[in-house]
Structure formats: C-alpha cells, structure tokens
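All protein chains of the complex are present and in place, except for one that has been dropped.
Now for chain A:
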Amino acid sequence: MEFAELIKTPRVDGVVLHRPFMPTVEGTLCLTGHHLILSSRQDNTEELWLLHANIDSIEKRFVGSLGTIIVKCKDLRVIQLDIPGMEECLNIANSIEALSTLDSVSLMYPFFYRPLFEVIEDGWQLFVAEESFKDLESMTDEWRLSEVNKDFRVCPSYPSFLTVPKDIDDESLCKAASFRHGGRFPVLSYYHKKNGMVMMRAAQPLIGTNGRRCKEDEKLINATLCAGKRGYIIDTRTIAVAQQAKARGGGFEQEANYPQWRRIHKAIERSNVLQDSLIKLVEACNDQSHSMDRWLSKLEASNWQSNVKEILTTACLAAQCIDREGASVLVHGTEGTDSTLQVTSLAQIILDPTCRTIRGFEALIEREWLQAGHPFQQRCAQSAYSNGKPRSEAPVFLLFLDCVWQILRQFPCSFQFNENLLIMLFEHAYASQFGTFLGNCVAERVKLQLSQKTVSLWSWVNRPQELQRFLNPLYEPNNLVIWPSVAPQSLLLWEGVFLRWNRSTKCLDEACQEMVHIIEYNKELQNKVNSLRRQLAQLETEDGPLQTP
C-alpha cells in the first residue's frame, strides 16, 4: 500500500496552530506517511512534528469555510488546527484518521526511521538473557537457563530462554506449562542476593471446576523453597475474581496441593477497568473550570490514585515477604502479563538498588515487560482519548511508571534517573520512532525482525548527549531496600504526565536547573580542592613541611 493513496491533500497554507502555553503559529501544514508537520518557515518558530501514531483521536468543526481539527494525542496533549477551506480540512482529517489507525505493524514509522546519530552501542544487543544468567550463576547454582521455549512452542508469550530451578527438567516444564494459562509456567523473576529468597511469576493455574492438579507444577515451585520453609503465592486478584476464573478453566492453587505455600489475594484491577480509569482521570485534569469540590470528586471517581495505591501495596507486600519474612514468592494474576508484571517489577525497584540506576531500570523493563510478554502493541493502541469501543487497550505500563514516580518522589536521592526518563518511556510506549515497544512478545518481535529493521530505543537513550537529560542530580547510590509509604496522603497525582499540558512548568524547571547548578558547583569546588591538596602534598614531600597560615 502506498501512503500517497491516503493523502489527498498533502499541503495546506495558512493553517493556524494553537498549543497550550505557546504562542499560536501560522504556517503550512504538510502530511507525510508518518508525520503531521506544521511549519511557519520562519527561523525562530519551532516546527510541529507529530507522529500519526501519536494521535489518539480527532474532532472536526466547521464555521463557514473555516475548519478546525482538534487533535488529541496519546501523550495527552491536545492541539488545535484551524484550516481554511472545507474540502482541505475534510481531506486532512480523513488522512489523519486513516494514517493514525493503520493496522499493519510493518507500516509503522520505526521501519522507515533512519537515525541521524551513529549507533555506537546497539540497544538490541544490550540485554541478553545469557549475560544476566551469568550474574545469577555468580550468586547461586540452584538455577539453570532452559531453552525449552526456543521456538516459542511451549509458551508463545515467553522468550526463548527462561530461568528455572536446576532440578526441573524440560519435560516437567512442558507439563507445568500445560497447567498454566497461556503456557506461562512459573519462572524466576528475581533473586534476592541478601538472603537467597526468590520471586517467581506465572499465569494462573488451570484447575477449572473439577480441581485439576499438576504434580510437575507443584514440584517446580516447591523446588524453590528451602527445606522446611514456606512460601507465599500472591494472587493479584480478589478471592472472588479468582473463584470466578475457575468456571473458565482457570483458578488458583489449592491449599491441599500446595501445603508449603500461603496464598494472599490482592485487588489489582483488570485492564478494561484501568482504561476507564485513565479516561476519567484525564477528563478531570483537562477541565480547568472545575470548582475544588468537583475536581476532588472527579479525581476520586476516576479511581486512578486507588489503582496506584493498590499496585504499590501489592509490590510492597511481595518485597516484604522476601526481605522481611525471608520467604520466596510466586506472583500471578490471570494471564500473568499485566498486574503480575507490575508487581514483580516494582518489588525489584524496592529491593534491588541496581534497578534504580538507568541501565538497571532499562534492564528491568527489558526483562520484566518486553521479554516477559506484556502485550504493548495491544495495550498501547489507544490512550485516554479513545472514543471507540475499547478492545484490549489499558494503561498497565503507565500505571507502573506512575508507581515508580511515587517511589522516586519519596526517595529523591536513591534513583540515578529522574522523572523525564519515566515520561519519555510513557511517550515511546505509545508512539515512537524506535522499534522497542512494537509487538506483543518476543516471538512477534523476532518475526518482525525488529532488531534488524528498526532502531532500539536504548541505542538512543544511552547516548551521553541524551542521557544528560535523564540524570538525577541528587542521586547517591546506596544499597538499601527502600520502603515507600502507601498511605493515601503520600501518593500524589503525577503532574508531570497528567497536568503536563495544563500548566506551565517554567518555575519547576528552573528549580531543577538550580538544583543541578548547586551540585555542579560543589563538584567543581571539590575537584579544585582535591587538586590543591595533591599539589600541597607534593610540595610538602619536595620542600619538607610547609607552614600553612
């Protein structure tokens, strides 16, 4: 298919662009296969380059022959284009609509994007399962890297390499896989160096109404327990929801069959509920005429903050079982691709200081989200302005990022990265020139040949020039477990995302610069003093003791 077929009017002059907190720009609007571009063709005005993939929905309005298109983006920005000429406006609107909802992944921009920078470190090669397994091997010899899923047959949504208990052979893994939803048998998610406890994740067991059991599954997870120790199974669903799942062949681990495990049910919402929550929240944030009462009641009704609290609470619980109780943990919900990953990845941020560095956080996202088979393509197909019938969109990843932001805000000195990195990840998960978030699982990515045909987001982020923007000046590495507060008053609305287009951040940005300034100045002084001290020491050895005033 040619993009040209979808673009009847590629160019319109005299278009006026209205953006929040920026002066209006008049200029020429151009449509290309992947971008909506507006340029005033004057030197000092910024051009607008908008990926069609970033467009969530549009609205058209006409007053006489002047048409207006309101473009609502997946990054929550809303812009307005005034287009002279009814026909032009309709053509543009139709093209945008068609181009922003292309079904075929291989037509997406990442397949056409050629970086203007030299790729020094290929992000596709950065996080290799064998490498991280080596780290694990240096700490324990209880685990092995299984290739049972090499061709993605045992579990289509798992990667080829999986870390499993050493004593469990591939045949048992296959049997356990047949007992778990989508073949997602229990695998290692995290090894807690401090006490050797582990966190595993899986999908729900398929016990159904007649209480099926699977010896291999039981053996598999028992293999992770030390002699005489008990473990915890954290089911991210309420007991009621988990019960209902039995009718559809799913369910939860029966006490009788898993006597060494204690099951705890939490209440993380399902994806369709989360999508609804996002839509309501953004609606509330975008209406500046709200009185205080209305704003607070809309914020409450959106339930977004409740979702944040529930997810964080569950992650804290998992971390607590591991670090405080000294017990191993198995986490699952239904499919094991959404709430499960929220919990396992957040628990690691709490427990493992490495995950609070930039590289470590990238690795975490690679491991616990991309490799673990979170269906990004489906979940991020639409954002808060989706007005069509919801399919499988849900802000599961955004909620994870929000939770990370909450911890970051409570521990501003413990993260190597800052809020900008989180916001950037949110943007790129929904629309990007990079291939990283395309597809729903490793198998799909391999099929799409993403690593050959597209550029990895990490190739770009890790360039020193870009990295600068994501560094937290207050960072001081420490090896402690950090326990975030989950009290309602400690959890704030993530303004950086949800109010980003509704208020100017000038003063807050200045504050950040000031922070950087203070710390840079301190470093500069330290360098000077150190070099002086060295010189002085040298002088003293050369000239004998020196009289200091």
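Observations on the model:
Here is the rule we use: a contact is a pair of C-beta atoms (placed from the backbone, for glycine too) under 8 Å apart; a residue touches a chain by one contact, two chains touch by 3 or more; residues count from 1.
The definition used in the following text is that contacts and distances are computed from a predicted model.
Of "Cryptochrome circadian regulator 2", "Myotubularin-related protein 7-like isoform X2", "Serine/threonine-protein phosphatase 2A 55 kDa regulatory subunit B" or "NADH dehydrogenase [ubiquinone] 1 beta subcomplex subunit 4", only "Myotubularin-related protein 7-like isoform X2" is the UniProt protein name of the chain excluded from the display. Checked against the full complex, the candidates A:S138, A:Q468, A:Q489 or A:T541 give a single residue touching the omitted chain, namely A:Q489. For the options A:R153, A:R248, A:R294 or A:R391, the residue in contact with the chain missing from this view is A:R294. Counting over the whole complex, chain A has residues 285, 288, 290-297, 299-300, 303, 305-306, 308-309, 313, 316-317, 320, 410-414, 474, 476, 478, 480-493, 499, 502-503, 507-508, 510-511, 514-515, 518-519, 521-522, 525-526, 528-529, 532, 535-536, 539, 546, 548-549 touching the chain that is not drawn.
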